[in-house]
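Excluded from the complex is one protein chain; the other protein chains are retained at their positions.
Chains here go by letter, A, B and C, matching the order in which they are written, and residues are numbered from 1 within each.
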Amino acid sequence: MAWILIALPLAAAATAFLVSSPPVRARLLPATGILHLLLLLVILRGWRTVPSGAWLGLDALGGWVLLVISVLFCICAFYAPSYLALRPERDHRIFSVSLLGFLGLASLLAEARHPGVAWVAMETTTLVTAPLVYFNRNRRSLEATWKYLVLGSVGIALALLGTLFIAYAAHMGGVEEPLQYNRLMQEAGRLSRPWLRAGFVLTLVGYGTKMGLAPLHTWKPDAYGETPGIVGALLAGGVTSCAFLALIRIYAVMAAAGEDRFAREILVGFGLLSMAWALVFMVGQVDFKRLLAYSSVEHMGILVLGIGIGGAATRFALFHLAANALVKSVLFLSAGNIHRSYASKQLPHVTGAIRRTPVSAGLFLLGFLAITGLPPFAPFISEFNIAATALTTGHVLAGAAFLLLLAGIFLGMSDTVLQVVFGTPSPQRVRTPYKDTAATTAPLIVALGLALVLGLWLPGPLRAMLDSATATVDGTAAPTVHLAEVRP
Amino acid sequence: MSLYLLAVLLAAVSGLPGLFLRRRGGGVAAGLMGLAAVLGIAAALRVLAGGAAGRLGLPAAPLGSPGLLVLDPIAAWFLLPVLLLSACGAMFGLGYWGERPGARLLRLVYGALAAFLALLVAAAHPLVFLLGWEGMAIAAFLLVMAEDRKAETRRAGWIYLVATHTGTLCLFAAFGVLSAQGAGAFAALPRGFAASGSGTAVFVLCLLAFGFKAGVMPLHVWLPPAHAAAPSHVSALMSGVLIKMGILGLVRLLSWIPDPPLWWGALLLGLGALSGVLGVAFALGQHDLKRLLAYHSIENIGIILLGLGLGTMGKSLGHPILQALGFAGALLHVLNHSLFKGLLFLSAGSVAHATGTRDLDRLGGLGHRMPWTSAAFLAGAWAICGLPPLNGFVSEWFLYLGSFRALALSRWPWSVGVLAALALIGALALACFAKAFGAVFLGMARTRAAEDIHESPRSMLVPMGVLVLACALIGLAPALVAPALDRVVAALGSPAVAGLPALSGLASLPLLSALALGLLGLALLLGLWLRPRRRDAALPTWDCGYAVPSARMQYTASSFADGPVTGLRWALLPRIHEARVRGLFPGATRYESHVPDPVLDRAADPALRLSARGLSLLRFVQGGHLPVYLLYVLLTLLTLLVWMVV
Amino acid sequence: MPGFLVFPSHVALHLLVALLLPPLIPGLIAKVKARMAGRTGPPVLQLYYDLARLARKEAVFSRTTTWVFLAGPVGAVAAGLVASLLVPFGHTPAPVAFEGDVILFAYLFGLARFLTILSALDTGSSFEGMGAAREAAFSALAEPALFLGFAALAKATASLSLTPMLLAQGAAGVRLTGPLILVLAGWAIVYLAENSRIPVDDPNTHLELTMIHEVMVLDHSGRPFALVLYGASLKLVVLGALLVDLVLPATSRPWLDWLLFLGCLGLLSGAVGLVESATARFRMTKVPQFLVAGVLASGFAFLLLLV
Partner (left out) sequence: MSPDFLIALIMLTNFTLVATSRINKAIQVAVVQGVLLGLMPIAMGLGRHPHILFMVAAAIAVKGWFIPFLLRRALRHVQIHREVDPYIGYTASLLLCAAGTGLSLVLAHSLPLKVGTTPTFLVPAALATLFTGFLVLVSRRKALTQVVGYLVLENGIYLFGLLLVEDMPVLVETGILLDLFVGVFVMGIVINHIRTAFESTDTRHLSELKD
């Protein structure tokens, strides 16, 4: 049954390629998105029963990530028709095909039970998203695409080598094909430690490049800055989630092999470095889309930091994946709307957005506050608990650095965001015909609403799934009971 | 409890009907807020009168802590000013803000702020507390930004947002460390915790977090600009109750600690003295009425901290009387300051509303045309200077009593510092409010703006009147609040001491009331005797015989404060712009003095600018060259591989 | 706790002295000064005549003023009278005494000052504004001197009420001599400053630019001015009582106590007259130094008590 989640979007992509009417093609996106989400919800009920020898199948971890991606895709897909209608000059055949293709490949990645399959899915994801980055077809977007592709390809090549190393580690330990994750984890004790470590390092660098961990993230601001907001949202919440999934699957093998200390030290380092690097570029950032890109780097840092700290933080890192994806979609899409309205994404030109596009600007502001940890939005729950776990489980320095960096980032980000949102629109700036409509804002409101709900209440089945996913990642059987187990 | 919840709900939705009504939305909002205040205050009074504390917990209670919201005496005590001031502010807003564009949104957020404040005081779980805390902060931020077209407002809003968020992150850390103490972190902590490393961390972090909110020097950076920029009824609410939430936080923390180390109290005292003295000193140098009031909030937070410090010292030393007097003084001052500072901000708003300026040197003589506003401001000034027979005197009196008592406690006379600080604060505050009231309401109008004015509408005067009455009530009959105060103080006491002595036994409150009434009666009699009679003449001011006195010849606020400001220039570092006078017949010249904020303008701002420049120097690392980016990948890989091998 | 009507006859006497005696003191001072200068001088009761005359005369009010203008004189007298209830006159307990009345006492003077300053500012006169500014600035220094003296006495007597604090001194005897002298010195400075006497202020000068207190009441006339004058003399008595109480030896007979007290008050007035005859007014810039000396004296008194 699981294959249908992959086949449906791919079939839709093929259809999109064949359909010639732009409006019909545009409507294919939400239709596929919602269908995919519904199917996913049905299939997810069986996450407990993935056959151990299968090549494809949704376990809790994959299900959780795919659910995030599917919801995110739905939000973007519902936003897409109105956005594409605003840009009639662009043919969106390739665009639609790429979007749908991405969904199919993300499903493949989430369902992959084998590191090789996961790698293939990741690789192809890079390929199908490249045209999205090039959507604007100008020199700047070409440059962004070039950087995205070269860095992405180098990264993915390293990930392949890493995957091969892990396979060799298994080979050394006498574990032979097929190397499903669960087999790797069960037989983790037999894997060759040096090869496993080297493999982890290579996959970390490889998938880390795709995720955008500093200093491997350098393609990110360029790519996010030059694409439409909708692509930014999908890249920041979707592609990064895919890479993160591929990475933590390998981490899970490390953890099962008892090598997690080594891995976690590196992850904490990457997490803090990413946040610090993001901080440097967020202070005084005049381009609000690049600002969001650095914010994405920051939050990728938080994700790996959470995994690195371990314990309860692992669970909240996974939770943060969802929180970040939802809020980032709000931010990127509202930034896109503001960009549309001003025909600029740079600071001296874009001020007083609250007066031109009140809804989008309000959502942008709220999204900013949410992503920086305003309760009761979901990112607050994860950020607070990651900090609390760090401080109470002996990672005092990491916890303190985490909070200091959050403070600095807030300082930098708030400066730009407030300037964009408040004040008076500069009179010289030509006013484009763009106005906030229900179609361009409703998906954002839904996303923000979901982030709010998630901060207050996680439905029982989802919580069970999250717990199981956490157990998968760090190899422990039961999740630790924690302060924020119950949310008000 | 249900009354309280209803009040929170009403406050939260008070702005909603206005979104759909074409007119009268403000009236509805004010009405709902008033209703919320009545209900909530009734609930609070019931608890303060000895009723059982209300609780709201999740039915399943897997939380391990007794409730999410608990309306205990501490909560009830803080709830009083929250709701009273919210209601007064909402009503004041009717006339002050009216139906300008954005008024609906303003009311909506104002209601939300009131609701979050009311939620926060009763929060009994870290996450609920943080929810209320941040909700309050963001709502207040949006209100500060009400006039975001002004660059000054945007800057103020940004500074506020950054300061409050920094504080919140400290709170994250503090609650994080506390969470190791078990799920019920909002409950009494074990003995010995305070002296441990975690205890120290929690205290320092809480001090930072709550200090930012309360505006303790040197964490007060956001306070003067934000209070000046916000609409006045919002300033009143912020200065009156929002900054007190920092105090609430400290009070909660102290209430969980059975054995605070001695240095906690000492640090609180030190910070209190610093805030108090410097707060009032900087207030003296201000020209902007609302900034001046804002610095006085810093001063009063200092006084409150002095009280908390005294109480904490008493707790550490096992001295119940000191504990009772210190905490009672602090808590009563919390309420008092809300009342008179709310009153002062509202009357300052009334002035700004009528004249369109807050610059002291452009006002003057408003007392003639705005008699009620001027009387209200005078009452506020009277109270904030701690002069009898108003409420400010009572709380300061408790603190004096406490620190005099502490003199006998040990050979080392630390409390003489408290006495000196209180006395100095009192004298400077008096000078400052004489300056403020004199410059705004007395003498002659210095500009046209101050001349063509009229008294504010009744909707603005009534809230001021209510606050004046409240100030007078506490000042004249402190015995009425003493039992309630005893209950709140008891919640702060250490469980080891069987019970703290009642205030009525420590201070002769009825005698004080009698003297206060005597003073009033005497003044009334004398005043009646003096009031102008038909025989009396009305002439221009004599001015030593100068024939054409003009308004410009009046002593300005800056000149008035020049003495103390010059005396304190080593601390205030005023910037003086003065043209040199040349020749026998010099032309027109001007003199200006500014007192920049020591932390914001002299430290934080330059430091931020410097670090921003420093960070921008680091930006070369991402210069757009793909090979360099690839080099990073390579270097990362090599580093990790080497790390792995080594 | 001693309260109202505990010693009815003493209370009545106390009230009588507080109400009627004050105008005599300025007369005494003036007389001493006149004699020192070789003049006959005005009658000792001159101020009583002045007050009676002013009370009858019509008043002139500036058009600039509001009701605040009247609050100054009213506040000064009302606060002074209430304060007088808290001070023991001689070795008779004050009519009202309770823990912490020292603070009320100090703050009542603060209240009087606050209202006087406002009253001056209400005229809009530049001279009066100037005087008000000086008053506000100098009082900020006088206040700590007063408070530190109280702190020293509180430390010594473990009490916070004026009556026990002041009256314990005579009985405590030799041990307190050192600190006592210092407190006395500090308070003497406060006394001169608060009552606008030379060398801080010259009540008789005619150059407004050099005045502090007098310039603040330039516009008061008639009944208000009567209250101003009365209030000033009341302050001389009440603050004088503080000084006198510190050194007054106790006797066993109440009437002797009273007599001694009144005599000492007279002596104090004479001393003020002598100081005024012998010294010149300080330059305005020297005044703060003088007041700081007072603060230091009181502060040292406190420190000595710790040793």
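The rule we apply is simple: contacts are C-beta pairs under 8 Å (C-beta built on N, C-alpha and C of every residue); 3 or more make two chains touch, one makes a residue touch a chain.
In this text the structure is predicted, and so the values were computed from the model without any measurement.
Undergrad: For the unseen chain, which displayed partners does it touch in the full complex?
TA: A, B
Undergrad: Of the residues A:A11, A:L142 or A:L452, I need the one that contacts the missing chain.
TA: Counting the whole complex, the residue in contact with the absent chain is A:L142.
Undergrad: From the list A:T15, A:S153, A:S344 or A:T432, which touches the chain that is not on show?
TA: Looking across A:T15, A:S153, A:S344 or A:T432, the contact with the absent chain belongs to A:S153.
Undergrad: Among the options A:P194, A:G258 or A:G449, which residue touches the chain absent from this view?
TA: Touches the omitted chain: A:P194.
Undergrad: Of the residues listed, B:R149, B:R458, B:R552 or B:R619, which one is in contact with the missing chain?
TA: Residue touching the absent chain, from the options given: B:R619.
Undergrad: Tell me which residue among A:A54, A:L164 or A:A439 touches the hidden chain in the full complex.
TA: A:L164
Undergrad: For subunit B, enumerate the residues touching the unshown chain of the complex.
TA: 619, 622-628, 630-631, 633-634, 638, 641, 644-645
Undergrad: List every residue of subunit A that touches the chain not included in the displayed model.
TA: The missing chain touches subunit A at positions 114-116, 119-120, 123-124, 126-127, 134, 139-140, 142-147, 149-150, 153-154, 156-157, 160-161, 163-165, 167-168, 171-172, 176-179, 192, 194-195, 198, 221-222, 225-226, 281, 285, 290.
Note that only the chains that are shown with their structure count from here on.
Undergrad: Should the pattern of chain-chain touching be classed as line, ring, star, complete or other?
TA: Looks like a simple chain-to-chain line, open at both ends.
Undergrad: Report the inter-chain centroid distance for subunit A and subunit C in whole angstrom, where each centroid is the mean of the CA atoms.
TA: It comes to 77 Å between the two C-alpha centres.
Undergrad: Nearest whole angstrom, what separates the Cα centre of subunit A from the Cα centre of subunit B?
TA: Measuring from centre to centre gives 43 Å for this pair.
Undergrad: Give the list of subunit B residues in touch with subunit A in this complex.
TA: That would be residues 58, 62-63, 68, 125-128, 130-131, 133-135, 138, 145, 148-149, 151, 154, 157-158, 161-162, 165-166, 168-170, 172-173, 175-177, 179-180, 183, 185, 608, 611-612, 615-616, 618-619, 621-622, 624, 626, 629-630, 632-633, 635-637, 640-641, 643-644 of subunit B.
Undergrad: Which positions of subunit A touch subunit B when the two form their complex?
TA: 146-147, 150-151, 154-155, 158, 197-198, 201-202, 204-205, 208-209, 215-216, 218-219, 221-222, 262, 266, 279-281, 283-284, 352, 354, 369, 372-376, 380, 383-384, 387-392, 399-400, 403, 406-407, 410-411, 414-415, 418-419, 422-424, 482-488
Undergrad: What does subunit B use to touch subunit C in their complex?
TA: Of all residues in subunit B, those touching subunit C are 364-365, 367-368, 371, 374, 378, 382, 385-388, 393, 396-397, 400-401, 404-405, 407-408, 411, 413, 416, 419-420, 423-424, 426-428, 430-431, 433-435, 437-439, 441-444, 506-508, 511-512, 515, 518-519, 522-523, 526-527, 529-533, 535-544, 549, 551, 553-555, 559-564, 567.
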